[in-house]
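With one protein chain withheld, the remaining protein chains of the complex are depicted in position.
Letters are used for the chains, namely A, B, C, D, E, F, G, H and I, taken in the order the chains are written, and counting of residues starts over at 1 for each.
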Amino acid sequence: MLFHVRMDVHIPTDLDPDVRAEIVAREKGYSQDLQRSGKWPHIWRIVGEYSNFSIFDVTDNDELHEILSGLPLFPYMDIAVTPLATHPSDIAAG
Amino acid sequence: MLFHVRMDVHIPTDLDPDVRAEIVAREKGYSQDLQRSGKWPHIWRIVGEYSNFSIFDVTDNDELHEILSGLPLFPYMDIAVTPLATHPSDIAAG
Amino acid sequence: MLFHVRMDVHIPTDLDPDVRAEIVAREKGYSQDLQRSGKWPHIWRIVGEYSNFSIFDVTDNDELHEILSGLPLFPYMDIAVTPLATHPSDIAAG
Amino acid sequence: MLFHVRMDVHIPTDLDPDVRAEIVAREKGYSQDLQRSGKWPHIWRIVGEYSNFSIFDVTDNDELHEILSGLPLFPYMDIAVTPLATHPSDIAAG
Amino acid sequence: MLFHVRMDVHIPTDLDPDVRAEIVAREKGYSQDLQRSGKWPHIWRIVGEYSNFSIFDVTDNDELHEILSGLPLFPYMDIAVTPLATHPSDIAAG
Amino acid sequence: MLFHVRMDVHIPTDLDPDVRAEIVAREKGYSQDLQRSGKWPHIWRIVGEYSNFSIFDVTDNDELHEILSGLPLFPYMDIAVTPLATHPSDIAAG
Amino acid sequence: MLFHVRMDVHIPTDLDPDVRAEIVAREKGYSQDLQRSGKWPHIWRIVGEYSNFSIFDVTDNDELHEILSGLPLFPYMDIAVTPLATHPSDIAAG
Amino acid sequence: MLFHVRMDVHIPTDLDPDVRAEIVAREKGYSQDLQRSGKWPHIWRIVGEYSNFSIFDVTDNDELHEILSGLPLFPYMDIAVTPLATHPSDIAAG
Amino acid sequence: MLFHVRMDVHIPTDLDPDVRAEIVAREKGYSQDLQRSGKWPHIWRIVGEYSNFSIFDVTDNDELHEILSGLPLFPYMDIAVTPLATHPSDIAAG
Partner (left out) sequence: MLFHVRMDVHIPTDLDPDVRAEIVAREKGYSQDLQRSGKWPHIWRIVGEYSNFSIFDVTDNDELHEILSGLPLFPYMDIAVTPLATHPSDIAAG
């Protein structure tokens, strides 16, 4: 089941650079593990912003919340989730 | 080059049903031709709304505008375009 | 799987009263069938507005979109869907 | 009498972790006591956000404000209250 | 139990003047009956707008919705309801 | 002359509790003196928020600004003022 | 007593041109009479919009509402009123 | 003196196609005359929207309003004007 | 050439009171010098807010930006500038 997610990252500019680097590194590993598992099939950077649009493919809402709230950057993010359905014009849907 | 597009359709409720059906049918054909060509790789319905999130893969901004402004439903749509870049965590980015 | 839905109804004030009454009657029947089936467990009127908050219990996103887009009042509604997860403080969550 | 409440929690990221844990624990106990009493019949997590939708069943507005302003997380929350009425299509309404 | 209500009236400029006059006259009578009964203790015009702020004193949410949805101008209004509680500094609160 | 005022209080969560208590106590006294004088005839708590709706009865705009900017909590408040006129349906106006 | 007023005019594009011209001519006369009387000391066009910022100098809120609601273009306008006080840095304030 | 202008065009979908074509043609001529005169040095289409960003180079505010309010599409447009100053980093600024 | 300016001041509540007093005093002098020169012909306090509406009369956009960005309170302000043109109903316009 697919969900569209927008994440906007707001790390305080006075956060300790080492702390920041450690969190960002963990975030990257966390994201790549989920990409490899097939649960996070798309992630795109929004040009000019510290933000991304992502597509998640999960079993249900609880699994999605568990994934998102476990993001190392979760305390520094605004996240907006939109449930997706098959589009009637989608040639891949048939 | 990838772009994220949100389309919200607002067809007047008093539009002639035949006119409406004809426009919607042309829209579907137009979209599917572009999907087959690879220029419109993703289209998802937003649950509960007459709206979609789409990803376009085009050569440049002019081509994207030509495609979008040629949509049969263009006069009835609000469209928001967001340019996308490669995300540094994307495992497909190489 | 639970979803929170807000529906705001905007029927044009110049719609034929008989047409309006017929649509509203069909809407009521459609809603009550889904309530009886367990897929629409809660519906509350928002005080002072022609709007409701509802909870849906469905199998997946596609089923929810099928239900919502089939509402007789769908062409006259703004709908906002929010996916819900189990709250860690919920005593019913066990 | 039913009310719909949305709570969005914004705990400063530099709050002492022990202080934070203590407040969050008290919040959970406070919420569960009210759930057991029947005054807080529903609480759902909003997917991807540190937020919830809740339904309260109280005697009057004063009781609801007393409950909400007594939440241990109240100083860190944005709260929006919407009064609910019986929906004419509700099969449970008699 | 007190509620704060804002009403914004949007009558189409092409509505038949006689129809309009008849609705506005009924609205006035409806409002004044409720004022006399004590259920609508305050109504103020917002300067420069076809809008009012009102205070209602009702038994519960259902009664308030019944009153508001019965307003002759209801189909032409946007209404926003805010529940009120006793303020701890109110000298009238005892 | 009547004015509708909404006040939203945002005291930083890390303000010294004694300083906070002292300001809040002064605010209460300041408000109650104005209530007794007749210049602040109504104050209601907005349910679930650290906010109030108030009605002021003052001689002119300058007096209202002097009162509001003198509130002990003024530096911590967002304030919105709306001028009120007599409503043509008000039974008390005639 | 001074008030700041913003007026945004939205005349339907399909209004009969003669009706429109007649209303606009009456509006001009109405405005100029009030300017000559000293009650409407300033009116400025907002560049690029069918809108104005105005300053009114009136006795009280009721007089201002009577003036604004009597504008021939009132049914086609959005109006926002802001009460003004003497600024402590104003050299004209004495 | 430079101004940044955003124009959003909203032509009713039921406008007579010949009327529409005639207005759009006049708009094009009007714009190109001003471009040739140097007063409208830049015009760009916003991708996916019936909108443009433009730069105007005019003598003063009155001239800009005269130009904009004279646009054949003016009754169908929302226009937002932003005054521009020389940027201190601009290498063309001397 | 006239411009309408709204200034909203947001001084942090924990700024050193002496620093604050010094900045506010400089702001007052800066403003009054410009008022005396004729470049800042009007300044009004918005009732209930630490904000003002002002009218500036300057030679061009660059001069206005130089004045505004030189305000001692500039780092603590949100400023919105609107260019003004002569209104066709203005009796002072000749």
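To be clear about the criterion, a residue touches a chain if its C-beta (ideal position, glycine included) is under 8 Å from a C-beta of that chain, and two chains touch if they have at least 3 such contacts.
Keep in mind that what you see is a predicted model, and the values were worked out from it rather than measured.
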Out of I:31, I:61 or I:89, point to the residue that touches the absent chain in the complete complex.
I:61
Pick out which of B:7, B:64 or B:77 touches the chain that's been left out of the picture.
B:64
Interface with the undisplayed chain - residues on chain A:
13-14, 45, 47-50
For review purposes, identify every residue of chain I that touches the missing chain, sorted by number.
3, 5, 12, 61, 64-65, 68-69, 75-76, 79-81
Please give every residue of chain H in contact with the chain that is not shown.
2, 4, 27-28, 31-32, 35-36, 43-47, 52-53, 82-92
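As a convention for this text, only the chains that are shown with their structure count from here on.
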Quick one: report the Å distance separating chain A from chain B, using the average Cα coordinate of each chain.
22
Chain F to chain G: how many Å between their CA centres?
28
Just the number, please: Cα centre separation of chain C and chain H in whole Å.
43
Residues in chain E with touches to at least two other chains are numbered 2-3, 45, 47, 61, 64-65, 81-86
What chain pairs are in touch here?
A-B, A-C, A-D, B-C, B-H, C-D, C-E, D-E, D-F, E-F, E-G, F-G, F-I, G-H, G-I, H-I
